[in-house]
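With one protein chain held back, the other chains of the complex are shown just where they sit.
Now for subunit A:
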């Protein structure tokens, strides 16, 4: 032992345990695979132990006996679905896995006479707890395209960021403004490739040369093209408002009011949505991101006196001793930090 890994082609580590030791359950007899020192090789320890050692001693560590370069596996890219087999096995044994959680959100979009208006609430939940009171759910895709995201926050952010950079590269390549259908197709094919495991439900809206467009994208990759759309756990409450009050040819102010009303309906009638209303208005050639357009949930009870803490202990004496006088600081010549 004590040999550096770089200098010898293989490393031997045996930790021998008598069968009576309390560590017995953790020894190799109870594992079918043990991860050895070298990260890419898994060996069945039974093969090693039975031939080399007395029967009452068991190996805790396993040696890697071949040259690393001969057997290096290239790690697989993309998602690893190994745990799916484990989940299937558990499900067969009767374990009920948690069902699909529609994480709390209300996101809406509507088309008005000159463009698209997107709206979202600002609450991010972690189960029953509000994790972020004022998060941003309207994501930038292109100067003329924005996307609201519901579902797992990490998934919506990662997917919109990824497609946003793809769109930018495409803009450099073509020299033209991005189109909403481009973003739609990129998002849709990405989500379909992951078969719904990327849990992102999106409302994509923008104005391009062909006009204003509004689409919804579901986690499995299907899309709809609609004049008004809602997604998230508060979608029914918001859709109730849209279905009863949407008309064609709304003006900008009417549209913003309707979107705000729909998001407020989600905020007040759905537990998964809350806090403030974000609105984004996209028209031909210009966009307006109204962050916290409406804050209908202010902190109501704030002490007007402020917070003061009474000084219970009286200060009798103040003495300050700089530590430099007490300690000897020796500069060592050479590099400051060696990894």
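We adopt the following convention: a contact is a pair of C-beta atoms (placed from the backbone, for glycine too) under 8 Å apart; a residue touches a chain by one contact, two chains touch by 3 or more; residues count from 1.
Heads up, the rule we're going with is that contacts and distances are computed from a predicted model.
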item: UniProt protein name of the chain not shown, from "Proteasome subunit beta", "Hamartin", "2Fe-2S ferredoxin-type domain-containing protein" or "TBC1 domain family member 19 isoform X4"; value: "Proteasome subunit beta"
item: Absent chain, residues of subunit A that touch it; value: 93-96, 111, 180-181, 184-185, 188, 210-211, 213, 215, 223-227, 236-237, 239-241, 243-244, 248, 261, 265, 268-269
